[in-house]
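Structure first, then comments.
Here the complex is missing one protein chain, while the rest keep their positions.
Chain IDs A, B and C follow the sequence of writing; residue 1 opens each chain.
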């Protein structure tokens, strides 16, 4: 029995650790650093119908315990991704979660049709939360009616399970989650980046050419934990949690909040080996807290709690 | 001529630095550390009609480059604050911004009537964004119609200028700002804390007794800068900016984004002298960037910018 | 009440994960009251912003040297444990109301009860008391032998009984299981530790006078943020702030 394995719709994984979309390219770059077959799965960069060049540079800025990015969904288009990128992942025999984006419902539907038909693609991650392009789907991500409508259509077009990736830039994340659940989503991915900005104090001008960007990294983990906690107690869909995870302890915290699997993004830039290192460390931590099967962690935070102080 | 002085409705300040509400008690604690008369002004802790004991402990948790708090609007009630707390600030001759909270429109109105009548109170800060009490006004803070209605009534009840303190936990901060401007607000304070949570990975339970809390500190500065930037370009009200400010450079960044004054919260806990130290450092930084009058900084980010890289 | 940049004299592990940190600097002159604490910044560029409250464990006024004992358990104290001799540590303090001389002079006999990392402040307290000619005895509770520290030093000051939860040292059990005999000559009680322990001590020592030092998660450490409040019936406000009204309170004053 493998104590780390987790099973989500379309994603039978030997451990819950998945690199997050956009932070791992199409996999081959990190394949130069370690054997990707150790991963639970991999999320590939957002695919759009046509290729996109993305935003002008600078595209990243550093913030306290975080970073801003405004890549702008650069990608070669769904056709090239299916022909040239995805096949490179075949040797690793890990589930592939295909992140998709678009400007119109039609584009989302067409991309879904194509990419979900790829034999190596295990599930589709519907990105309705990219804050960095006027038409990156964020318009779907902040209005729950259009989110539900898009989910319904994408689900109909997809031959694989569909995970809807939620934006944290909303007043009521539970309402959004309930709407896409009702619309037939198989799972949720949360959270995408918070919209942020940084100015060069000397010039008073934005660091990013795009001015605003998506805030990621440990800085946003408390927001991610809160949203996953709220949503998991109201929604019965499995959640792929993400937002600031950088170590095995963070993985346990996020699963305790309600996640069934955990995606790691920004931390890959800090340490390219972070995913294998987390996977290696998890069993020892499970021993510390007396957990056999990692999936037992999911949602344990909702049990009655005691203050950490008196538990010393 | 004093190059640091700024003038906002009701707040004639010799510099733009104000301790943020809830992070400076009622002032007297920090008065043991330095002479408060060096400050531009001071924001006092939220006042409610009756005294409140607040939430159980633990009330704070540490996060990466930030902290969570769930104090729960503990305060002795507006009457005691007016009789016992505010008079202690008289010797310092600095403008006092009175932060007020409530559960109902009636409570807000009554507290405003009373506290705005105090001769030492220069302006009222309407807190419709406390995330830590079921009835701390957050319900007003996330629905722009009720925010506008409350603003209108509080404004009518107030004998002093009214600043509305906005919650960042919304999908569209500009819509909210426009609504309260339209409703007659004299200024805006932004941002309050983001809603977050932290679990003890060992027990899987929340660190805070209140489970969720308000995220503050440098971690949220990019969100604050972005919201101030967006709002200042659409709204003509002066903005008291806050969110992660910890040094003089941060003050310049935030004013460049559109703030007319800057409140410092969490940083007071890291360094009790942070406000006087910032005030002392500002003139040298203004020299570096060739600015005479600090108020010239406000909104300079909206002028056409060049990439920092090529400006090396 | 001040901010000091003290210099690390030494910072070594004296028991399992327990570090003895000696800091020196002019600021130490002010640290004369046991039970007060220092609010310690764990690093300069660290992402861990909040200061850690650590009790004054001992002070050498001639050498202007203060000793802190801390358990490197969480990320902040682990970072603190990496500080090398010669490095600087930014501290606020001394903070809070400690065991003042009135508090100390309750009687001729005192029983000092500490659990885990509640033990350190009792050393400085015990020293001050013996200086004043008060007869002190100690009950010190630890998880296990490997977590225990400073035992010889305490023995130099007075009778010292040790309890461990796993029985690996001294009496098997909690501090309250060892207090009995030492209560006979009706000493005044001074106890530091987690709330659960203080509660048990209070019950065990029912009828005796004494003082308790409380713990709570803190923000400012100076009374401004209301993070560390504790309910009480003895004050009109209905609460006390542990950081500024305490951490030391008269037994029975606060609701544990």
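The definition used in the following text is that a residue touches a chain if its C-beta (ideal position, glycine included) is under 8 Å from a C-beta of that chain, and two chains touch if they have at least 3 such contacts.
Computed from a predicted structure; not experimentally measured.
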*Out of A:4, A:60, A:120 or A:289, which is the one that touches the chain we can't see?*
A:60
*Identify the residue among A:24, A:108, A:140 or A:163 that touches the chain left out of the display.*
A:24
*Chain not shown, touching residues in chain B*: 64-65, 218, 309-310, 312
_Touching the absent chain: which residues on chain A qualify?_
22-25, 29-30, 32-33, 45, 51, 53-54, 57-62, 64-67, 69, 71, 74, 76, 207, 217-218, 266, 268-273
*asked:* Give me the chain C residues in contact with the hidden chain, please.
replied: 43, 45-48, 79
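Assume only the chains that are shown with their structure count from here on.
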*Going by CA means, which chain is nearest the middle of everything shown?*
B
*Where centres are the averaged C-alpha coordinates, which chain has the largest centre distance to chain C?*
A
*Between chain C and chain B, distance of the C-alpha-averaged centres to the nearest whole Å*: 36
*Per the centroid of Cα atoms for each chain, what is the distance between chain A and chain C, given in Å?*
45
*chain A and chain B: spacing of chain centres that average the CA atoms, whole Å*: 33
*Which chain B residues sit where two or more other chains touch them?*
57-58, 64-66, 207, 217-218
*Give me the residues of chain C that touch two or more other chains.*
47, 216-217
